[in-house]
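Here is subunit A:
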Amino acid sequence: MVVSKQVHPLDKYVRVDRLPHLWCPGCGIGIVMSAMLRAIGRRIGEGVFKEEDIVVVGGIGCTARMPLYLNFDTVHAIHGRAVPFAVGVKLANPKLKVIVVGGDGDIAGIGGNHLMHAARRNMDITVIMVNNMVYAMTGGQLAPTTPTGLYTTTTPRGNPEKPINVVKLVASLGANYVARASVTHPALIETYVYRALGKEGFTFVEVLSTCPEVFGRHIGIKDAVQLFMELREKVKVKAKPSLNESYYDWESGFVIGEYVDKDDPGYLRMFGLLR
Partner candidate 1 sequence: MRAEYVTSNIAIAEGAMASGLKFFAGYPITPTSDILEYLAEELPKRGGVVIQLEDEIASINAVIGASWAGAKAMTATSSPGYSLMVEALSFAIITETPLVVVYVMRAGPSTGVPTRSCQYDVFQVRYGSHGNYELPVLVPWSAQEAFDLTVKAFNVSEMLRVPTVILSDAMLAHTWEKVIIRNPSELKIISRRKPEVPPQEYMPFKPGEDLVPPMACFGDGYKVMVESLTHDERGYYSPTTEVQERMIRRLVEKVRRNSRLIIDYETYFTSSAEYIFFAYGSTARSVYALVKELRREGIRAGLYRPKALWPFDEGGLKKIASEAKRVFVVENNVGLMYKEVAQVLRDKEVISVGIIDLDVPSPDRIKEVISEWL
Partner candidate 2 sequence: MRREIIIAGRGGQGILLLGHVIGVAAAKFSNYYVTGTESYSAETRGGDSKAEIIVADSAEELGYMKVREADVAVFMYGDQLVKYSRLVKQGAVVFADSTFVTEVPEEGWVLKLAPYTKIAETELGTPRVANMVALGHLVGVTKLLSTEAVEKAIEHVVKKSWVELNKKAFRRGLGLASN
């Protein structure tokens, strides 16, 4: 009897010897990873960059674990500092394709200052922020992206704070590409990441994601499918939404789409590093 081993088409980009991964059943991060890899694969296929020139940098968090499973030059940096690490990589060797993946806390909380300044500089890196609206890795604490009123382990009476609208923030700073996606619409994640990877300057994709394990549990939706459906109901797709539609609120839901798509010169060009 011949047993043929099935090979997933994305396996070539994965350190398969490190599987299984650590993400919980029903976690949205895996959806982001495969969509991202498909987008990367398409860009490699087009010859936009080479596989060995890709560097994926994560900070710390469930999302930031992704580089551990990727078969590129990868980095598991420290919490919040993936963006400046990536900036150093890009400036030291502009031919590298530098991608940052991180959670909402990693990128917009502790790393928020770096995000702002990388966007302001139109630094030539791509940042993919998986927004599960919570600090998942540490067990479900409040994130700067947790919508008002929701329960987390550190807001047991409901979140009294207003969340940060990262899309609007990054857009306001002049980034070349800003999109919001959702794990409920994987094909769009792929499209947006694909677009982001083809542009110069700072490109940013927020991906709304589900964390049934800690986020869902505390807001009373423990079931992964149910949480996924809940998010899907809240998400409206719009091809080119205006920034006014980027409002960020659990009750009114979320508009996903490409908010900014322009071609200002990136940092490397401004600095004279593109030769």
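General observations
We take it that a residue touches a chain if its C-beta (ideal position, glycine included) is under 8 Å from a C-beta of that chain, and two chains touch if they have at least 3 such contacts; residues count from 1.
Candidate selection criterion: all candidates are chains of the complex that A comes from, given by their letters.
Everything numeric here is computed off the predicted structure, so don't read it as measured data.
Listed candidates 1 or 2 all sit in this complex, but the one touching subunit A is 1. Contact residues of subunit A toward candidate 1 in the complex are 18, 52-53, 55, 57, 60, 67-68, 71-78, 81, 83-93, 95-96, 113-114, 116-117, 271, 273.
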